[in-house]
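On to chain A.
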Amino acid sequence: GSPQQAAGGGSDGPLKVGIIYSQSGPLASYGQQYADGFKAGLAYATQGTGKIGDRTVEVTYTDDAGDPAKAVAAAKDLIGKGYKVLGGSTGSGVATQLAPLAATNKVLFVSGPAATDALTGLNRYTFRSGRQSYQDVQTAKAYLGGGHKVLVFAPDSAFGKSNVEAVKAVIGSGGATVDSIAVPPTATDFTPFARQAKAAAPDLVFVAWAGTTASAMWQALDQQGVLASTTVVTGLDIRATWPVFGAAGSRLHLLAHYFDGATDNPAEQALAKAVPGGKTDLFQPDGFAAAQMMVHALQASGDDVDKMIGALEGYSFDSVKGTLTVRAEDHALLQPMFQAKMSGADTATLTDTIGADAAAPPAAAMKG
Partner candidate 1 sequence: MSTVVLLTLTGLGLAALYFLIASGLSLVFGLAGVLNFAHGLFLSVGAYAGWFVATHWALGPAIPVGVAAGAATGALVELVVIRPLYRRPTEQVLATVGLSLAGVALLQSIWGADPRSYPRPAWTAHTTGVLGAQVPDDRFLLIGAAVLVLAALLAFLRWTRYGLIIRAGVENRAMVSALGIDVRAAFTLVFTLGGALAGAAGVLGGMYFGSVSPGQGAGLLIFAFIVVVIGGLGSVTGCAVAAVAVGLLQQFVNYYGTSGAGDVSVVALLAVVLLLRPGGVAGKVTA
Partner candidate 2 sequence: MILSVHDLSVTLGGSHILQGVSFDVPPTGITALLGRNGVGKTTTLRAVLGEIPATGSVDFGGVPALGRPTHRLVRDGLGYVPEDRCVFAGLTVAENLRLAVRSQDPDFRTVFGLFPELKQRSDQSAGTLSGGQQQMLALARVLLNPQRLLLIDEPTKGLAPAVISAVAAALERMAERVPMLLVEQNLAVVRRLARDAVVLAAGRVAWHGPTEELLGDPARTRDLLGVGSTVRRP
Partner candidate 3 sequence: MTHPALAVDGVSWHAGTVPIINEVTLTVGPGEFVALIGPNGAGKTSLFNVVSGLRRPSAGRVLMGGADVTRLAPHKRARRGLGRTFQTSAVFGSLSVAENVALAVQAARGGSMRPWRRRSDRQIAAAAREVLDQVGLGELGRKAAGSLAHGQKRKLEIALLLAAEPRMLLLDEPMAGVSAEDVPALAEVVRGLTAGGRGVLMVEHHMEVVLDLADRVAVLHHGSLLGCDTPDAVMADATVQRAYLGEAL
């Protein structure tokens, strides 16, 4: 016999969808939001039936613990069992390893919160349901006003570098000079770097920082007078991290992928009703949109991945964040972005909305 036979899915059984995300590990709370959003989105897109036509959508949720190797193992397992539609990837590391796997096995992959720009235009089989770094930076650019000297304060890591790249591409192309301070991700004292930032005297500081040391980092920037002397822009993370800004919070210019109160539309109301506590948060819209995209793809065909891709390319739909469009050339997800201010430790107020077109990354050719 053959050492291995892939199980084929029948054409009238349930529609199988696999969601691979972080249930445990350091990104578990992001993962939780994503999954909550996905469930709400699935109910919304199928009008609460959980069915497409007369076939039920059967979702398998798998943990990757934030480890790409485990995500790959889970994906192989699901693909081997005949799954044609995968979603998930809380972190960029997972997304960059799942995407090639989707292409080689010709299954649809709708990536989740992972923000890395590298995913856009990577291959035909990969889509994204969240924003990418480039869109963050486009949002930050609006704060620059007439200034022309920009400093990126970011960790010396792939995440930091991709932010520097994006700022150079977005803002640098507009004539401003872009410098960067690459801070070791393991740093425990930020005084030297804050001091360097102050000494550079930029018109705008773009801070890209995530992780457990954020609070100390903000305090150092504040104490060395960076916040007082220039415009500091940064992204708004999930609500649980807001207190981390500390005293710095109210003086920051925030760019937001999403926060509770940024929008008000039927999808948002459906999401708010579905999530625990009724308060929506950063990554729930990504899950919501992923479910909407998958339902649309599965409506086009339950088994033929090429037809699914065809249906998604150019697809425009109303979601939590407003109207989202899948750009046909490179599968970038065009979406509105938000600017906000903190008032107090736990309230963010919307100050401006950047339209989907204004925030759009330049179109790239599909690589594979």
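Quick note on the criterion: contacts are C-beta pairs under 8 Å (C-beta built on N, C-alpha and C of every residue); 3 or more make two chains touch, one makes a residue touch a chain; residues count from 1.
Selection criteria: all candidates are chains of the complex that A comes from, given by their letters.
Since the model is a prediction, treat every value here as computed from it, not as a measurement.
Touch between chain A and the candidates 1, 2 or 3 in this complex is found for 1 only.
By the touch rule above, chain A contacts candidate 1 in their complex via residues 24-29, 156, 181-184, 186-189, 191-193, 195-196, 212-216, 218-220, 223-225, 238, 240-241, 243-244, 246-247.
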